[in-house]
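Subset of chains shown; positions unchanged.
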Amino acid sequence: MAVHTATVTVQMAGSTQIENITKSVATAVTNSQLEAGIVTVFVKHTTASVMIIEDEPGIRSDTQAFWDRLIPADPRWRHNTVNPGEDNGHSHLRGQLQGTSVTIPFAAGALLLGTWQQVVLVDFDTRARARELVLQVLGE
Amino acid sequence: MAVHTATVTVQMAGSTQIENITKSVATAVTNSQLEAGIVTVFVKHTTASVMIIEDEPGIRSDTQAFWDRLIPADPRWRHNTVNPGEDNGHSHLRGQLQGTSVTIPFAAGALLLGTWQQVVLVDFDTRARARELVLQVLGE
């Protein structure tokens, strides 16, 4: 068994932008030369999340509408009122609920994703940022 | 260290039905003959989730009521309006928020679950389907 660590940086626009990173994850598994195991896709930020979705325009639109309704941007979030200059309290609440990582099994050197499953990065912040991901591959 | 991959298919009814899969997960760990490690329980679908709950009738009922209130079925979800014939936009939003997998540690050949923790599959879709799970066991 072995561990292979890959890192990927993705330029994101914020405002619940969704970026498909499935190919990067598959490439990390291929490059590891491991046959079977798991890959943990981990974003090193508190206002962005990794998730698995059916990636089509309707779902992307619904995802944005859902988050804008559930946890709206609001200057009254305490994160904004106690930290001068901050406006992303809602981005933090969204990111911590949706989660920082997903873990995906692989076998025969390929991700065991279902037909419609795609791995995406979603950025909840209020401005454009470069986002760092760790793709940690464990297996044999 | 080694990797053992098991797969399980569960017939589900949709409509936030909950099925207890703890025994299948425990069996996968036993069959791996590994002493210590982690098992990732991964559902290969975008409108179903794996979660850990106290599995009693009150919680099952509350879980259904909660999701019906938080993300209701609605023909106006964009997933439904832009994809003719689709009616499960809410199922996708629920599945991606609740998540595709759980990871559980084990030691001395047994899952390290707390007294009240059970592993369940929940199906958010609008019709009955067979659901595939991957139980990926890593350990030594």
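Think of it as A and B in the order they're written, each chain with its own count starting at 1.
In this text, contacts are C-beta pairs under 8 Å (C-beta built on N, C-alpha and C of every residue); 3 or more make two chains touch, one makes a residue touch a chain.
Keep in mind the model is a prediction, meaning the values are calculated, not measured.
A.B. asks: Since all chains share one sequence and 2 are shown, how many copies form the whole assembly?
C.D. replies: 3
To be clear about the criterion, only the chains that are shown with their structure count from here on.
A.B. asks: Measuring centre to centre with CA averages, how many angstrom lie between subunit A and subunit B?
C.D. replies: Going by mean C-alpha positions, subunit A sits 20 Å from subunit B.
A.B. asks: Going by the contact rule at the top, pick out the subunit A residues touching subunit B in the complex.
C.D. replies: Going by the criterion above, the answer is residues 1, 36-38, 51-54, 56-59, 61-63, 65-66, 70, 97-99, 102-105, 107, 112-117, 138-140.
A.B. asks: Using the touch definition from the top, list the residues of subunit B that touch subunit A in their complex.
C.D. replies: Interface residues on subunit B, with respect to subunit A: 1-3, 5, 40, 42-46, 70-71, 77-83, 86, 89, 92-93, 96-97, 99-101, 103, 132, 134, 136, 138.
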